[in-house]
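First comes the structure, then the notes that go with it.
Shown here: the complex without one of its protein chains, the others still in place.
The block that comes next holds chain A.
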Amino acid sequence: MKKYILLSGLLALGLVSCEPELRNSIEEQDFYTSGTADFSHYVALGNSLTAGYADGALYISGQMNSYPSILAQKFALVQETDEFTQPLVSDNFGGLLYNGNPIKETRYVLSVGADGPMPVRLSKTPTTEVTNRLEGSFGNMGVPGAKSFHLIAPGYGNMQAVAAEMANPYFARFASSDNTTVLADALAQNPTFFTLWIGNNDVLNYATSGGAGIYQKNNTDFTTYGENDITDPNAFAYVYDQIVSKLAGEDGANADGVLIGIPQVSSIPFFNLVPPNPIPLDAQTVAALNAKFGAYNTQILPGLVQAGVITQAEADSRKISFTAGEGNFVTIVDEDLTALASILMGEPFNLDAQTAGLLSQLRQANSTDLIPLTSASFIGTTVNGNPLLVNGVSVPLADQYVLTFEEQQDIVEATTAYNAAIKSIADAYELGYVDSGELLNQLNSGGIAFDGGTLTSTFVTGGAFSLDGVHLTPRGYALLANKIIAEINTTYNAEVPKANVGEYPTVTLDQNL
């Protein structure tokens, strides 16, 4: 009998061993540590970059790879956490419908046409109906388009106001009520941990519109702001502190968290793909153009200097000249130049109103100007099919097509001030701070190596930026998530595992038929 007992004992041993167990399993409690942080209920606040927006749209697989989603997955390995929820859209096409009418476009895909691979809008009909308001609260509170002050603006998710473009359709989709605020919905969840990445749009809209807005310096009344204006840095700091105070302050949720700084917009591919000198010209056209602007260069400008209307330096910057071949700079209207129209119409120039208007604030772009990606399809087109009226050549580009050096300076000034505020607020509330600008600078200069190559900010091939040139790819978001994790591990003495960057997708290939 003894032998059967022995045998059955061995059999039992064998059956138990069917499930191999590791000595130090990551599934065991305390394999990783949250340190002094509490990840049990994580809420992410921000704009499109937080929502997982990419390729010019919000779509499901982008949301699944948002940096808050990546972080939440890693937090769940460290301690017991509530399920991280996201207001998922209905499809992977992108775009929004409001009462059945498309109000946001579908995503870009990389489609191969006659000229090679090009980003084009996916030719599908969006299926995400904004008026189907989602139930429940959401860990990812990222709202595409939101500026700093929008997070505390009641009615920002008002469903009725969406039609009049007075509210944000993305927030209206999942706001708890018409009059709530993004912050209120976040606080209602009693977050124990949060990330906040807001402020990009406070300068970005100005930048992407080519500076077609106003730098609202010293104006703290947000209700007077236009869509493309730069938010006043003091007002920004005030609003930002309000938000953080509610989330991290002792009178608020007293949550742990990480604040994320604003990168300088000039570092994104959107401003670096189209050069300021994209114009090829043949000798005949050059001769005609130079003849046309000859009098302006050699008589009008020196005359204006002589009359003391403009400086020699301004006169030099206003000269227009073209050479045969590639690489001619575009002509632009620069609002920071002296307005000369009325002077040119008077003595001794006596120009007609049309010519005076053309020359009033005319100059040729230089290497300090940035051309937004959206201008690419406009430069070189003709006005009413007239071959003599070529946009960017004989017809100067209007304000919204060029981000001039002066406009960039305003952006740099505001962004620098925002980041100083964010950093000091992070210090005041003992929160983590991530300098996302540093990350983008690395992507711009040499790139960031990972186990399957190097990520750079080069459009399409660099792998970090999606096809809109502004938002990151999942791989780029994973990179950011790792930077945030590194900051969490330092600030909170935690051990949160990293994301494996190479496992996240880059740009999406699809043949648009």
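Rule of thumb we're sticking to: a residue touches a chain if its C-beta (ideal position, glycine included) is under 8 Å from a C-beta of that chain, and two chains touch if they have at least 3 such contacts; residues count from 1.
Operating definition for what follows: contacts and distances are computed from a predicted model.
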{"item": "\"Aldouronate transport system permease protein\", \"Cyclase\", \"Transporter\" or \"Cytochrome c7-like domain-containing protein\" - which is the UniProt name of the missing chain", "value": "\"Transporter\""}
{"item": "Residue among A:19, A:221 or A:251 touching the omitted chain", "value": "A:19"}
{"item": "Hidden partner chain, touching residue among A:32, A:193, A:349 or A:401", "value": "A:32"}
{"item": "Residues belonging to chain A that touch the chain removed from view", "value": "3, 7, 10-11, 13-15, 17-23, 25-27, 31-32, 60-61, 64, 74, 77, 92, 109-112, 116-117, 122, 451-453, 460-461, 474-475, 497-500, 502-506, 508-511"}
